[in-house]
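One chain of protein is taken out of this complex; the other chains stay put.
Entry: chain A
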Amino acid sequence: MGKKSKGADFVGKIPKGVWLLISLVVALILWTVLSIIPSTSRCFPNAIKVIGSIQTMVSRGLLFKDIGSSLISVLLGFLIGFVTAVPVAFLMAWYRPVRFIIEPWIQFIRNIPPLAYVPLVVIGVGVGRTPQVIVIWLATFLTMTVTIFQGVINVDETLIKAARVLGAKDSDLFVKVIFPATTPFIITAIRLGISTALTTLIAAESTGAVAGLGMRIKALSNSYETTPMLLYIIIIGIIGMLAEKILKYFERKLTGWQEKREI
């Protein structure tokens, strides 16, 4: 018991930023070890080489083009996904027939890996930006619809009753109760949506994209260039973490009123 609390004190005394640094250093050490072991060194070129490959990819004129292209696809797909998910989720929550018809479709499509229907999308709309956006839209739409729908049906019935007895009409209920009560779920949906968009990127860019992080990883694998491949994988991870940080900030601002346990 005494030992444990001592340990806890020690853990608490170190600021979070320092922990992050420690985590990064440990990762770098692991990475270096992997780059030395012969059996893993082929797919884990050491960090210095990977950082050096930034220069290679920039000089080939690809790095920023790829990042830009992927961000456009991810953002477009995600935005259209969000804009369509919100009304569908609300309709499903309010009109049971809509729910009973659409819910099975969503459950059905959700379990199909996007890579499976990519060829169909390409046959349907051809190559270019459109199929990428469609694939990301579909994946993010499904995830976000399910999450927002859960939020709407979980709105506390007594809050609606309380608003009614205070004089709220149906239109007031939406703006003043259901929407704010659903905000935490909408933010979770956005978070899941962005993460889905990024994980769908490779599938989306296998539709004959001319640039993009996912497309480039495939192209590099054809020439066995593992160093820039690892760089690109790390870039996707960094984009995901940055998006998460930005969302956390908005979450604190918008849903700080929520009762939740400190973690």
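The working rule: contacts are C-beta pairs under 8 Å (C-beta built on N, C-alpha and C of every residue); 3 or more make two chains touch, one makes a residue touch a chain; residues count from 1.
In the analysis below, contacts and distances are computed from a predicted model.
Peer 1: Could you tell me which of "Indolepyruvate oxidoreductase subunit IorA", "ABC-type quaternary amine transporter", "Sulfurtransferase-like selenium metabolism protein YedF" or "ABC-2 type transport system ATP-binding protein" is the UniProt name of the chain missing from the displayed complex?
Peer 2: Checked against "Indolepyruvate oxidoreductase subunit IorA", "ABC-type quaternary amine transporter", "Sulfurtransferase-like selenium metabolism protein YedF" or "ABC-2 type transport system ATP-binding protein": the hidden chain maps to "ABC-type quaternary amine transporter".
Peer 1: Can you say which of A:125, A:168 or A:247 touches the chain missing from this structure?
Peer 2: Residue touching the absent chain, from the options given: A:168.
Peer 1: Of the residues A:59, A:111, A:158 or A:223, I need the one that contacts the missing chain.
Peer 2: Per the contact definition at the top, the residue touching the missing chain is A:158.
Peer 1: Quick one: say which of A:177, A:201 or A:230 touches the chain that got left out.
Peer 2: Of these options, the touching residue for the absent chain is A:177.
Peer 1: Can you list, in ascending order, the chain A residues touching the missing chain?
Peer 2: Per the touch rule, chain A residues meeting the hidden chain are 156, 158-159, 161-168, 172, 176-177, 180-181, 183, 255-259.
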